[in-house]
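Data block below; observations after.
All protein chains but one are shown at their positions in the complex.
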Amino acid sequence: MEKREVYPNAPVVLVALEVRHTTADLLTSAQRNAIKRRLSSHAPIMKTGQLQQLTVVQAVGGPSAAPELRAEEFPRYFSRDNTVSVSLRAEAVVVETTRYVRWEQLRTLVADVLEVRQEIGGVDGVERVGLRYVDEIRIPGGPEQDWASWVDLTLLGPAQVSDELDLAATQWQGVSAFTPGPERTVVLRYGPREGFAVDPGGDLKRSTPAPGPFFLMDIDSFWTPSEGVPEFDVKALLATCDELHAPVRRLFERLITDRLREEVLRRVD
Amino acid sequence: MSIDRDQDLLEPGTASTGINLPPPLTETRTVATTVLTEDIGYIRKRARNLHKETGELHQQSHYTEWNARTNQRGQATTQDMLEELADLGFAWRDLAKLVGVSVPAIQKWRRGEGATGENRQKVASLLAACDLVAEHYGIQEITSWFETPMQLGVPVTPIALWASGRPDLVFDFASGHTESEQILTAWDPQWRDRYRSDFEVFRAGDGHLSIRQKER
Partner (left out) sequence: MAHDLEYPGADGVPDWDSLYRARGDEVVRHRPVFTGDVFEKVPVQGLEETKTKTVIVLQHPCALRSNGVDLHSRLMVAEVRDHRVIPLESWTGHVSKMPLPDLIPTVETRRRHQAAFFDAPYLVRPEDLALDKRISCLSQTGVNILLQRWVHHNSRVVVTTATYHEMSSPVYEEADLIEEWCEERVRVAGLEIQEAAIEATKWLREDIDSGFTRQRMLEDSQQRSTVRRQMRAALRQLG
């Protein structure tokens, strides 16, 4: 196992893995229960999820069509402490955790989920695989911190010229897309924010500090096939997930300062 | 108190008709969690506005509001915020528990000594939560609500939930959407066993509260 430091005060609040696939048949009640038994060591609590999708089509220069509302019902599986969730939608498998420690642990769960999905119900092809890390970097000093001390200057954008121009930069939002390899993209969304990046009112329990300023680093590493629709093969998918994971930590480490590491991430309360 | 919910850096802007938008970037989607990055992405913002025009299908998370109120409340001094909480009827020892400090620390702040930015934020967030709960869920005696056990015979109060870092459960309880038993289970799966007792408190002949074994 590659040795990567696990920070006692890591800023990651959510890690999500999504495998989008061709539309599969709805899972029957018997299939859902079979999946529940197979996933019981990870996520023994089964619930039903519902999503409503609103589609609006607006023609250029013309009136918009009546919006279409579609409801989808699907099984969801939760850990007892509500920090892990597995959702099996008609066209996606989504694994989420708010208690991420290291990739190898999440990978074990993902492997079990993908295997059971392939065996029960079946999926024909894969359209996208995404691995997303959402970090809320919070500094204990309160709202008066200067972000330049804590994150790389490249994340501060034009805010760096604030003093020079006597223009106080109070907000900025950035999106950068990187291409680590064929068919792969890493999108970094970043910037200072207030409150929370991941809603504490969601179905997964997450640590909920007092709302206040934080620096967002939302790293979304994904793969989309350039040709055709590859088979839903667990081994291949796990290899893809490993490739998606590889640049994430490197990017995060490069974009934070030693001061953040020492004074915040390695802090033990 | 007005709260500006629609501040958005990525509105199309001045005279923007005809200015090309950047291409959208796909996103890894979540189900059990909501990632609040709705202000990134022109296309998503436009979809959100249209969504609102056709009618609200989802209730906006009150966490956004809690954050905004915390910022507003945080403009006062810690001393003033504490006095306001005391005027609501909070005990100093409960405030200490809610903020995660000692009673002497609270007493120092009452005398005007400074609190760290982090602690000031915690006091502001508590006051903001009181505002939010009272306003949205019609709870009139907010301190009494915080101090009252959530279930008869179980000495767990919203103070205990908040102090253990579960404001989400406090807001849930306030909303009334979740049964108190479910909330207690989410907080402590063993609560039924933990608080089962063979003894009960009663008023003795001398008028004082006393303890006796329960009748079987």
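Letters A and B name the chains as they come in the text, with residue numbers starting at 1 for each one.
Criterion: a residue touches a chain if its C-beta (ideal position, glycine included) is under 8 Å from a C-beta of that chain, and two chains touch if they have at least 3 such contacts.
Because the structure is predicted, anything quoted here is derived from the model rather than measured.
One chain is not displayed; in the complete assembly it touches the shown chains B. Of B:Tyr63, B:Phe90, B:Trp109 or B:Phe173, it is B:Phe90 that touches the chain left out of the display.
The omitted chain makes contact with just one of the residues B:Leu25, B:Ala76 or B:Val103: B:Val103. Although one chain is not drawn, its touching partners on subunit B can still be listed: residues 86-93, 102-104, 107, 141, 143-144, 147-149, 155, 157, 190, 193-197, 199-201, 208-211.
Keep in mind that, in the parts below, only the chains that are shown with their structure count from here on.
Inter-chain centre distance (subunit A to subunit B, centres taken as mean C-alpha positions): 25 Å. Residues 14, 16-18, 49, 51-52, 54, 56, 58, 64, 67, 69, 76, 78, 80, 82, 85, 87, 89, 92, 94, 96, 98, 128, 130-132, 134, 140-144, 171-173, 175, 177, 185, 187, 189, 194-208, 210-212, 216, 218, 220, 222, 224 of subunit A are the ones that touch subunit B when the two sit in their complex. Those residues of subunit B lying in contact with subunit A across their complex are 9-10, 25-37, 39-40, 47, 50-51, 54, 57, 61-64, 66-68, 70-71, 74, 116-118, 120-122, 124-126, 128, 165-168, 171-172, 186, 189.
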